[in-house]
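Missing here is one protein chain; the remaining ones are kept as they sit in the complex.
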Amino acid sequence: MAQPQMRKPVEYFLDNKKYLHPKFAANYGNWKTHDRPRPGVLHHISNTGDQVWSVRAGTQRQMDVHTIRLLCDIADKFAEGRVRFTIRSNIEYILSEESKVAPLIAELEKNGFPVGGTGNSVSMVAHTQGWLHCDIPGTDASGVVKSMMDVLYDEFKNEDMPNRVRLSTSCCEINCGGQADIAVIIQHTKPPKINHDLVANVCERPAVVARCPVAAIRPALVNGKPSLEVDEKKCICCGACYPPCPPMQINDPEHSKLAIWVGGKNSNARSKPTFHKMVASGLPNNAPRWPEVNEVVKRILMAYKADARPWERMADWIDRIGWPRFFEKTDLPFTKYMIDDWRGSRYNLNASAHVRF
Amino acid sequence: MAQPQMRKPVEYFLDNKKYLHPKFAANYGNWKTHDRPRPGVLHHISNTGDQVWSVRAGTQRQMDVHTIRLLCDIADKFAEGRVRFTIRSNIEYILSEESKVAPLIAELEKNGFPVGGTGNSVSMVAHTQGWLHCDIPGTDASGVVKSMMDVLYDEFKNEDMPNRVRLSTSCCEINCGGQADIAVIIQHTKPPKINHDLVANVCERPAVVARCPVAAIRPALVNGKPSLEVDEKKCICCGACYPPCPPMQINDPEHSKLAIWVGGKNSNARSKPTFHKMVASGLPNNAPRWPEVNEVVKRILMAYKADARPWERMADWIDRIGWPRFFEKTDLPFTKYMIDDWRGSRYNLNASAHVRF
Amino acid sequence: MAKQPHATPMLDQLETGPWPSFVTGLKRLAKDKDYVVDLLGHLEHSYTTRKGYWKGGTVGVFGYGGGVIPRFTEIKNEKGEPTFKDAAEFHTIRIMPPPGMHYDTDTLRKFCDIWEKHGSGLIALHGQSGDIMLQGCTTENVQKAWDEINEMGFDMGGAGPAVRTAMSCVGAARCEQSCYDEAQAHQKIVNQFLDDIHRPALPYKFKFKFSGCGNDCMNAIQRADMAVIGTWRDNIKTDDALGKKWFAKHGMNELVNDVIGMCPTRALQIKDTKDVRKDAHVSAVALNDSQSLEIDNKDCVRCMHCLNVMTGALNVGNDKGATILVGGHSHLKIGATMGTVVVPFISLKKDEDYEQLVELAQTMIDFFAENALEHERTGEMIERIGLVNFLEGVGLEVDANMVTNPRMNPYVRTDGWDEEVAKINAKKKAAA
Partner (left out) sequence: MAKQPHATPMLDQLETGPWPSFVTGLKRLAKDKDYVVDLLGHLEHSYTTRKGYWKGGTVGVFGYGGGVIPRFTEIKNEKGEPTFKDAAEFHTIRIMPPPGMHYDTDTLRKFCDIWEKHGSGLIALHGQSGDIMLQGCTTENVQKAWDEINEMGFDMGGAGPAVRTAMSCVGAARCEQSCYDEAQAHQKIVNQFLDDIHRPALPYKFKFKFSGCGNDCMNAIQRADMAVIGTWRDNIKTDDALGKKWFAKHGMNELVNDVIGMCPTRALQIKDTKDVRKDAHVSAVALNDSQSLEIDNKDCVRCMHCLNVMTGALNVGNDKGATILVGGHSHLKIGATMGTVVVPFISLKKDEDYEQLVELAQTMIDFFAENALEHERTGEMIERIGLVNFLEGVGLEVDANMVTNPRMNPYVRTDGWDEEVAKINAKKKAAA
């Protein structure tokens, strides 16, 4: 079957040695300490006495080649032609000399790349695909991120938070954006509308039935053709049926809302890692700038900023003050939808007389 | 149908006013503080300045009338004819005068009732029915309690523990004895043996089938008669089928073992309440004195006594030192059976990089 | 004089050792009662073979459907005759104790007399559900004993799928931590449900327990379908004289390690007395002439720990009442559940407050009766239907105090979000 003219791929996963900044290579595994001379700048010192300054700048992640070439030009000029990207799509320039820090920052900012995202700042939002590319999105990703970072621009450039703040957005309930201090995620509120004409051709029906977490889907004959039926009483509108069966339309301009979750934490520092928790929902999918979402995000951030103690992450802060006061301080309503009823829900109920007034 | 000669019951639940010690009645809801002048004695002071001394003594709970009358005689002599019993079947005498404390204690101990069980002592074991009366026990209760309290006699009479210690025993997995700092509970290790001849007459078969937590029982025809069948691969030997269907013999002199559980806590003091956790099993049902069980109980208690900080209950102590060190310090093997696989088990797995070495 | 005792080499070993021996007690009774002679033989047989030999059956008293636990021997010879024939029946009668388990000796002696006459003479004070358990009676004598007990003013306890005997702590009678009148709550609720206690007709058992504070001396949270646990809404009360006394005796290290360091929510701090905050939700107790222990009562979760350690120097507040938790039970068939908060605070000061508590209990029982499956406890039912459905069913409002964490999964249908928020806002407005 192989077409002879086709090139066979070379399968090999490269190491990163040749890409490392020379100082990184020389001091590999031998660093001693670091500090942050200013927001956006990390200063690492190795056991040999070597020093490097890393300057971090925000990007739009979804970059055109012109933007990338511009970033490369800057790297060639200041940073020995080496860069790295962080998990949050920030770019990092590595400098061997402190004297280059200020000029590099000036150059970046001149070109519209904000320097920051280090330490106790709000870093770039973890980003997904949305309308730009995904086949199942209820909203956009890049546009949501852009509108959020515009609002949080100063919080990116400064280190004024009690501890680092990590945000994510996700354009469907699958949550490719991941757990975060504050996460914005689509939350559907109506069961899928089924386009029965297409089901027979497009969907592997047993697979879809198996995919539903609450067993709300069953095979059915509709207009004499094999299709599917949803028990709307059972359906929790999660959208899990939609990827394997696109005729099960879950997205709706009106009824696909946005929910906000807080207190996700991946690091093991102090408390154990935790998942984020739902604290608001029902926000409109208001492209192109989602002001209602950003207002709530900002409100939560400001409450945290005002009240948390140094080093308390969002989750640690709420752990101390308690959920009743979280809702008080953020002026968000605690609704019945926030009371867990999924598997293991008993672990999330207050099984104690620890109560706050 | 009513037999005319039969007396109709008077249905009314009494208040306790007439039974209260006069000082209790006079200071009802108006107490200010207390201290413990010595083990076994509580000294309460009311807002009016009134004082009472309560002297606590151990009993065998399952008492013959002669024992009760003896306790009454003592109450008449020292305590204005009033007593109360605690949740742990200890008797309390209430004295209006401090001068009566010492003579009362002497009288109690002379008659074989140990004075203690207050404060940071090991109080009486919560007690169930066992072979004496229950229809489903795998072991005895009163005898187990007696043998444990003989071993822990000094710990009852003194207040040498970091905090109070509550024990319980239960003669089947149902655990009427409840959650405790240390609990001793029957743990069956083999599926029930079915006496098929009896099933048809004695068991409501759908009820039994419904009672099994792992759906291991199904109706079956055995020798042409309706009976039941157990999927021995699924069966977790819990014995839940036995009460509704006695022909499903779960008790076995050899294979019904004893397990030990630690860290149950009902109080909300400091940490939230928690369930006890399995830390040992496979101990023989060695009547009449269960020495193997008592040895492990004692070992755990001594490790706790040596290592816990003041006010740490068993659960608080383990929380601080961690499970790996608990097993080290008590020299108990951590076996695979202790890793939860029941509903919500993920909440009991270590979902963090918090690890101890 | 009773008949010749059986040899009981196993049980005899339980007469040694310092703890009071139930075997010695039984032997005392056996002196006069063939019944107990055979009971000892029966028990010795269990000890020897390591098996139990009682089976259930149906025995009751006139007018009631429960409260007696019948036991018939299964130790029989080839002909099917009981080996220990005088103890062939060994039923227990469960009697509800006075709240707080207070007695006068007169009452106890009357129980002894009745039980010596009609029963074995063995009484357990008390069962784990709080009953006075009169243990060991023939079918014939059950009614006789019961009639006399009922005449004394005592009533039968629960058994089977019924409301069960309740328990309350010593509480207000002797304890400075008590936040409500446990006995009154206990009495009123039991009186409300006498019918449900005596005529088992619920899906399964339902238990009430009353603890005056979060120390929960009744283990209510883990053993009661409805646990009433005392608490308060205002500030912890402080007594400077007792504060100083405590500090003089225990010192700074103990204060830091045993009190401040153990508060679960970091609500406590040492302050120079002059620096103590003046906020309405802050209280403080003097430690010496210059330092105080400051309590941020907004951070406090009423765990009781600091009040336990510094008793008298710190006391529960004035705005007292209780937290209500629902769903505690042992582990059949989903694993043990604890009660979880369904009412963060109910005021329990006036008589009307207690009536409200009773009404709430009635609503819960009604909902349970209608919605639980057979042999399903409240905790299991709530796990099955979800807490919110339960709350709506019994007409309670959601509150963030009901959760350790809001949901961590998106598996929820939120169509009603806007109306829900509108309702909450309307309420807030009305309250403001």
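Letters A, B and C mark the chains as written, and numbering starts fresh at 1 in each.
Criterion: contacts are C-beta pairs under 8 Å (C-beta built on N, C-alpha and C of every residue); 3 or more make two chains touch, one makes a residue touch a chain.
Computed from a predicted model, the values in this text were never measured in an experiment.
Visitor: For the chain that does not appear here, which of the shown chains does it touch in the whole complex?
Guide: Per the touch rule above, the missing chain touches A, B, C.
Visitor: Among A:R38, A:H196, A:R299 or A:R343, which one touches the chain that has been omitted from the display?
Guide: Only one listed residue reaches the unshown chain, and that is A:R343.
Visitor: Tell me which stretches of subunit A touch the chain missing from the display.
Guide: Residues 2-3, 6-16, 18-21, 24-25, 28-29, 31-35, 42, 44-45, 52, 54, 58-69, 71-73, 75-76, 81-87, 89, 91, 94, 112-114, 126-128, 130-140, 142-143, 146-147, 149-150, 153, 173-179, 207, 210-213, 240, 246, 251, 253, 256, 264, 266-273, 275, 285, 287-289, 309-311, 342-344 of subunit A touch the chain absent from view.
Visitor: Mind pulling the subunit C residues that touch the left-out chain?
Guide: Residues of subunit C in touch with the missing chain: 261, 266, 331, 335-336, 408-411.
Visitor: Footprint of the hidden chain on subunit B, which residues?
Guide: 173, 175, 185, 187, 189-190, 213-214, 235-238, 255, 257, 259, 263, 274-279, 281-282, 320-327, 333-342, 345-357
What we mean here is this: only the chains that are shown with their structure count from here on.
Visitor: Please compute the C-alpha centroid of subunit A, do the same for subunit C, then give the distance between them in whole Å.
Guide: Using C-alpha averages as centres, the distance is 47 Å.
Visitor: With chain centres defined as C-alpha means, what is the inter-centre distance between subunit B and subunit C in Å?
Guide: 13
Visitor: At which residue positions does subunit C touch at least two other chains?
Guide: Only 214, 216, 221, 229, 264, 302-303, 338 qualify.
Visitor: Subunit A: which residues touch two or more other chains?
Guide: Within subunit A, the residues that touch at least two other chains are 346-347, 351-354.
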